[in-house]
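Only a single protein chain was left out; the remaining protein chains are all shown in position.
Let's look at chain A:
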Amino acid sequence: MTSTEDPRTDTLLTGLVGFTEVLRTAGVPVTNDRIAAFLEAVDTLDVTDREQVYWAGRLTLCADPDDIVRYDLAFPAWFEPPEGRRATNRDERPPAPPKLAALVPGREGSGEDDADDEGPQIKAAATGTEILRSRDLGELTPAEREHLRRLMTLLKPEPPTRASRRRRRHRHGEADPERTLRTALRNQGEIFSIKRRDTSRRPRKVVLLIDVSGSMEPYADALMRFAHVFVRRAPRTVEAFTLGTRLTRITRELRQRDPERALGAAGKAIPDWSGGTRLGEVLQAFVDRWGRRGAARRAVVVVFSDGWERGGTELLGTQVEQLSRLAHRLVWVNPHAGKDGYAPVQGGIVAALPHLDDLLAGHSLDTLERLLEVVRNA
């Protein structure tokens, strides 16, 4: 790919770069240095060999198994178009799911489970921050929602910490030969004092698992915002996933600064927004694909769910048990748990309860702050 004068080389180059464009549209984060590496790899290999071009791209443009799935779809679409016609690089993903549920002003249709009035009806005076803090997130008017969004961004989640094996200079602790000797050298080899070092503390991992099935719909928007604030606060140690009919990792999407963009991207990534729940199976997918490998090991795992399980609860029970053994602390947040007269009777919650460290409410800003406290002290 050294000479661009040859028209064929030129077409070739355009074709390869065009492919990276398609890939980017498909959701693979392709950067310019990756494209350069791709071209270099193709140059090193045989460009006429489809198989080798495939591997050149897969090795240089992908960075994660999810990328490979997208790559495997995009590659044949670009290089082997069905009727000899090259696929265009227009956005071919399924249309974006409906905007986050809570943008809808009322709650038409979805309130059969918790529609009973609870708490005083204070709609007229509901703009006061103090009142808003304890209001049920699922029952806000659009204006209140807007206000709450701003309050949400003011939350300051502190990740919990754990002892690290890495040692730092410290007044107490074990002797630090390196610093001791270096100081001694400055004093003609005389050791006046022993320098010391001690273990330091590092942030502990936090995993947020958010149920986005239909029954959780009224809370989904607020919980996603909550997750965004948390991920932004400690992007390297906080992971976020959504649970629905399948497991979706949304950490990457939520790392963007702007909340609307982050939530928009997350909404696009979640294929099963407001669908059914298969809580047991999805938790199993998390435990197998992420948890046991280490994402949940020694982490604080927070599950946001009402525990509504369509199928049997046996699988859910065993998976929660597995998770509790891996995690440092397992916290279950149920938006309904804060309501008067709540008893953990839903099948899912009953199965999970014996293995939980905490069962918290999560239906208002106040209760979410309480959650932050539990997480920080974990």
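Basically, a contact is a pair of C-beta atoms (placed from the backbone, for glycine too) under 8 Å apart; a residue touches a chain by one contact, two chains touch by 3 or more; residues count from 1.
One rule holds for everything that comes next: contacts and distances are computed from a predicted model.
Enquirer: According to its UniProt entry, is the unseen chain "ABC transporter ATP-binding protein", "Integral membrane protein", "MoxR-like ATPase" or "Cytochrome c"?
Expert: Its UniProt record gives the name "MoxR-like ATPase".
Enquirer: For the chain left out of this view, which of A:Glu21, A:Glu80 or A:Glu178 touches it?
Expert: Touching the chain that is not displayed is residue A:Glu178.
Enquirer: Looking at the full complex, which residue from A:Cys62, A:Leu140, A:Leu209 or A:Leu365 touches the chain that isn't shown here?
Expert: A:Cys62
Enquirer: Taking the full complex into account, what residues of chain A touch the chain not shown?
Expert: 29, 31, 33-34, 37, 40-41, 44-46, 51-52, 55-56, 58-60, 62-65, 68, 164-167, 177-178, 180-181, 184-185, 188-189, 202, 205, 236, 251, 290, 292-295, 297, 322
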